[in-house]
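Of the protein chains in this complex, one is absent; all others appear in place.
Labels for the chains are A and B, by order of writing; each one numbers its residues from 1.
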Amino acid sequence: MPRAAQPLLSVRDLRVEYATADDPVVAVDAVGFDVAPGEFVAVVGESGCGKSTMLFALARLLSPPASIAAGTVEFHGHNLVTMTEKELNVLRWRDYSVVMQSAMNALNPVATIAAQFADAVHAHAKYSKQKVHDRSVEVLELVGIDPIHLKSYPHQLSGGMRQRAMIAMALLFTPDLVIMDEPTSALDVVAQRALMMQIKQLQAELGFAVVFVTHDMSLVSHFSDQLLVMYAGQVVESGPTRTVFDRPAHPYSRGLLDAFPSIRGPRTPLTGIPGSPPDLARPPVGCAFQPRCPVAFDACTTTKPDLYPVGAVGSRCLLNAPGREEATR
Amino acid sequence: MTALLTGAALPTAEPVPRRRRGGTFRSVLRNRKALIGLVLFVIFVILAAVPQLFTDVTDPNKLAFAPALPMSGDHPLGTTALGQDIWAQLVYGTRQSLVIALVAGFFATVLSVLVGVSAAYLGGVADEILSMITNIFLIIPTFPLIIILATYAGKGTLTVVLVVLVVTGWSYGANQLRAQAMSLRNREFLESARVRGERSIYIILAEVLPTMTSLIVANFLGAALYSVLTAAGLQFLGLGDPNSVSWGTMLYWSQNQQALQSGMPLWSIAPGLCVALLGVSFALLNYAFDEISNPALRPVRRKRHAPRRTAAA
Partner (left out) sequence: MNDTLLETRGLTRHFKVGGTFSRKRLHAVDDVNLTIGEREIVALVGESGSGKSTIARLLAQVYKPTSGQIVYQGRSLADVRGRKAQLAYRSDVPMVFQDPFSSLSPAYRVKHGIMRGLILHRRELSAAQRRDEALRVVEAVGLRPAAEILDRFPHELSGGQRQRIGFAQALAYRPRLILADEPVSMLDVSIRIGLLNVMAALRENEGVSILYITHDIASARYVSDRVAVMYGGHIVEQGPTEAVLSDPKHPYTQLLLSAVPDPRAPLDTSVINDRGEPARVIDPAPGCRFRDRCPLRIDRCGTETPLLRDLGTNHQAACHVAS
């Protein structure tokens, strides 16, 4: 979907493969999307859909046997895919940064918060000791942590605080883009809500864009501008968040939304989506979702669908192919 | 809530493809280290089992030949200073070295498992006591202990050597196994077995041990390696039975007769090399076993593809 202004991040035809003793396994297939400055883009999907792999590919953090096999990632006028480590290091943390999934695992358990912030700074800039300290205090206050905790070790902070410390670390150089890999999955529901609101508040204050990967679709329903739904390595639906939630075009998105029991409203029996995601080493011919799809028809077993426009969203479903009758919504 | 499905068939999950049968054997064949280790090991086993196929000499210790003969058709490695055929001694000596390695390795491993796993599973005071015993044996300097034990036991018979090896060789493995058992202790399937009402003994033997097989086998191979090398060392120092036929005794006698200096180098080198090769075979099998049981360690041999062209932006 072409955007009016110049996008901050522009991904086209991204393809990630895992080398194996047999044919390579395609973990991410032809993924493309744009991120406008200050936008919140959520990438949702279940285990094995490739969302984390895609995120790591964006940040150029993949290691063998995974590698980017094709595609471009345009950011600030550069193609991140073809850049060398040295060139990337100039951009890393200053222009874009990454928040990992489990803060307890990502933070060094034997170093204080101050030391870890200092490490991050020194890796990308030459600040004086005073400047490092001042900036560390600033970012901690930004996320609502008392700066006294600069002297704390990660295990002395609660789960929510650790996660916020990770976000603070990611904001040390006020980057234009922050990539987040399931930063809320280890938190309880109240802490999750608090963290999401914190992120939105920071976005409003500092103006950075966010690419947010999660398996919990409902979590991002009120916070993201754009939503990408991934399945078996591909984007199966993408578009403005509210539109995808209110009028999901792809059967998988519909099934996924239906799998969330609601807190309010009538209690009705739900079915979820029977079956499991395909083995990516032996993907189905034709549509990847077809074996589990309640509205599949003959062509689905043979033809791989493209991402077809359906109003404001894109949907990778033959039912949405131009010229085809739409299935009942 | 009776509206929720009664009678309706519950949806089944997708079938998951089964792993190929006989995968272990094929992985052994594909793994180079395993193959070399296995081949070496098998060679030694054959030599030990049917030594008579490889040499005409029936009593290698008998002073039957002229001393200090060089390599020849009759004596592939020459003869010793005392007139024994070196090749024959080597072949017949394989049996004792192999027996020592396997038997001492086995018993040391059994002891390691008993102490290590019980300590981890029982916890509390029992764990403290068992760990203390393990650590004491671990700290005691092995070689002086071995020498003292061997001298104290008097004649250095095979049994004495075995006992000494087991007593000094079990503690390292016990610590490793205890550590692994501790990490398994709170795995949910063990808790599930407890909640099911299984007795502790059953849980240790039937639930904990089977999941530790790869470490136990690795321990065994390590203990076997240790035994081979240490036994050779003991015998070299004269603490074994000097009248037995083994590689270590050959080393003792060759050192005694100053083989290297007197122009009979093969007498020293051949048994030394054999000790090393048997040790290598255990070490390679150890690596290989790790790789087979833990696929994450396997080196990935990738198919070569034509380089892909990046899509146009």
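Just so it is clear, contacts are C-beta pairs under 8 Å (C-beta built on N, C-alpha and C of every residue); 3 or more make two chains touch, one makes a residue touch a chain.
Owing to the predicted nature of the structure, the values given are computational and were not obtained by experimental measurement.
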{"item": "Contact partner of the left-out chain, one of B:Gln52, B:Asn135, B:Thr157 or B:Ser192", "value": "B:Ser192"}
{"item": "Among A:Lys131, A:Arg267 or A:Arg282, the residue in touch with the chain that has been omitted", "value": "A:Arg267"}
{"item": "Residue touching the undisplayed chain, where the options are A:Thr72, A:Ser97 or A:Gln192", "value": "A:Gln192"}
{"item": "Interface residues of chain A (partner: the chain not displayed)", "value": "46-47, 144, 158, 160, 187-194, 197, 215-219, 221-222, 245, 255-257, 259-265, 267, 269-274, 276"}
{"item": "Where the missing chain touches chain B, by residue", "value": "1-2, 4-6, 9-19, 187-189, 191-198, 207, 210-211, 213"}
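The rule we apply is simple: only the chains that are shown with their structure count from here on.
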{"item": "Separation of chain A from chain B, taking each centre as the mean of its C-alpha atoms, in whole Å", "value": "48"}
